[in-house]
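Okay, structure first, notes after.
Omission of a single protein chain aside, the complex is shown with its protein chains in their original locations.
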Amino acid sequence: MRGLGWLAYLTVGTALLLAFLYAPPEAVMGEMVRFLYFHVGSAWVAFLAFGITALASILFLWQRRFLYDQWAAASAEIGVLFTAITLITGMFWARAVWNVWWRWEPRLTTTLILWFIFVAYLLIRSAIEDRQRRGVVAAVVGLVGFANVPLVYLASRLWGGFHPAGAHLEGRMVVALLVSVLAFTVLYGYLFLLALRVRRLEERTHHLYWGGDSF
Amino acid sequence: MSPWRAFVLFLQREAAIQARRPELLAHFLLYGFLLALIFSLAVDPVEKDPRPVAAGLLWLSYIFAALQGFDRTMARERAGGALEGLRILPLPPAALYYAKVAAGWLALLLAQLAVTPLFLVWIRWGMPQAPGLLILSLALGSLGLVALVVFISTFTSGLRSGAGLLPFLVLPLLAPLVMAAVRLTGAALTGDLGEAGVWLKLLLSYDIVFLVLLGWAFPWALEE
Partner (left out) sequence: MTYLVAGYLVIWTLIFGYTLILGRRVGEAERRIARLEKEGKRHG
C-alpha cells in the first residue's frame, strides 16, 4: 500500500519531467501541447473510474455484497476529482489555443454533465444513512447516469463540434503521453485503495461505536 | 392479473386521487404561470427582444413546475404510507410507474395548454409559426420530463435527508432532453424547420430510452 503510493508519485514525477523537459513543443499549439499529457491521462482515469463504478453497481445489485458498494463509492469519488482535472486542464488549454475558456462542444458538454451526475451521486450517498438502501439507490443512479451519457453526446454533437480528435504527435510526445497515462493509472490504483481503506476503517469505527452493522 | 389490467387499475387510482384533490395540476398551473410571469418580466419584453430565448424560458418554467409538483405529491404518498402499500401488492411495479407517468403527463399537458398561450402573449410573440409542431414538441418533451421526475422523486421521497436533492439528480440527467426540446419548440415558434427532424428523433429516442430503462428499474426506486 505504502509502496504503491511511492510508486505512484515516482511515475507521476517521471511523467511530469518527460512532459516538460523531454517532449518538444508542438508545431501548432507550441508549449500548450504540454497540457495534453495530463489532460489525456486524467480523462482516461476519469472514465476508468466511472466504468468501475458502473461495474461495481451492477455487481452490487446482483449479489448485494457491500464490498462492491464500497468499490463504487471510492471509484466515483476519484472519478469526480479526475473529471474536474480534465475539465480544468481543458479550459486552460482552450483559453490559450482557442482564446475562449469554454465552448458548448460535444465532449466538453458530455464531460461536464457526467461530472454533475456523479456529484449528485456522491450527494445522494451522503444523504442516506441506511446502508442497504444507500447501496441500491446509488447503484441505480450510477447506472441511469451512465446510460444518459450517449444521449448527451449525441445531443451536443448536433450543436457542432470543435474538440481536436487527435493531434499529430511525434516519437517523444508519444513516449511522454504513454508514461503519463501509465502514471495516472498507477495513481488511480493507489487512491482507490486508499479511499477503500478509509471506508473500511470508518465502517469499523461505526461498528465499534454503535454495535450491529447498520452503517 | 395481467400487467395491462394492473396498469389500468393504478391509473384509475391516480385519477381518483387527482379528481378528489387535483394537486399535480394545481402545482403545474400555478408554478407555470408564476415562472412565465417572472421570466417575462426578467427579460423585459418592451425594451429588448426576448424571442430568441422564448423556447428556453418556456421549458425552464415547465421543468421547475414538474420538479415542484412531483416533489410535493410523492412526499405526501410516501408519508401516508401509500407507496409502501403499493409496493407490497403482488402487481408489477412497472405498471405503477407507467400509470404515474401517464397521469402526470396528462396533468402537465393540461397545464401547458393554459400556460403556453399566455406566455406567448406576455412576451409579445403572437401566433407560433407551426402550431402542430409546437404541441408535438411540448408533448414529447413533457413525456421524457415526467418519466424522469416521477422516477427520481419516488427515490428521494423515501430519504429522510433527501429534501432538496431532487433537482440535483434530475437536472443533469435532463440535459439532452432540454437541448432537443428547446430546439424543437424554438423551431415551431419561428417556423424555421431546417433541423427540426433531427431534434424530433433525438427527443423520441430520449423518451423511449428513459421510459424503458426507468420502468425496468422502478422496483429499486420503490425499495425501502
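Just so it is clear, A and B label the chains in written order, and each chain counts residues from 1 on its own.
Methods note: contacts are C-beta pairs under 8 Å (C-beta built on N, C-alpha and C of every residue); 3 or more make two chains touch, one makes a residue touch a chain.
Predicted model, so just to flag it, every value in this text is computed and none were measured.
Here the chain not displayed is in touch, across the complete complex, with A.
For the chain missing from the display, the contacting residue among A:18, A:43, A:61 or A:81 is A:81, taking the whole complex into account.
Residues of chain A in contact with the chain left out of this view: 31-32, 34-35, 38, 42, 78, 81, 84-85, 88-89, 92-93, 95-96, 187, 191, 194-195, 197-198, 201-202, 204-205, 208-212.
Rule of thumb we're sticking to: only the chains that are shown with their structure count from here on.
On the side of chain A, the complex with chain B involves touching residues 61, 109, 113, 116-117, 119-120, 123-124, 127-129, 133, 136-137, 139-141, 143-145, 147-148, 151-152, 154-156, 158-159.
Chain B makes touch with chain A in their complex at residues 155-156, 158-162, 165, 168-169, 171-173, 175-176, 179-180, 195, 198-199, 202, 205-206, 209, 213-214, 217, 220-221, 223-224.
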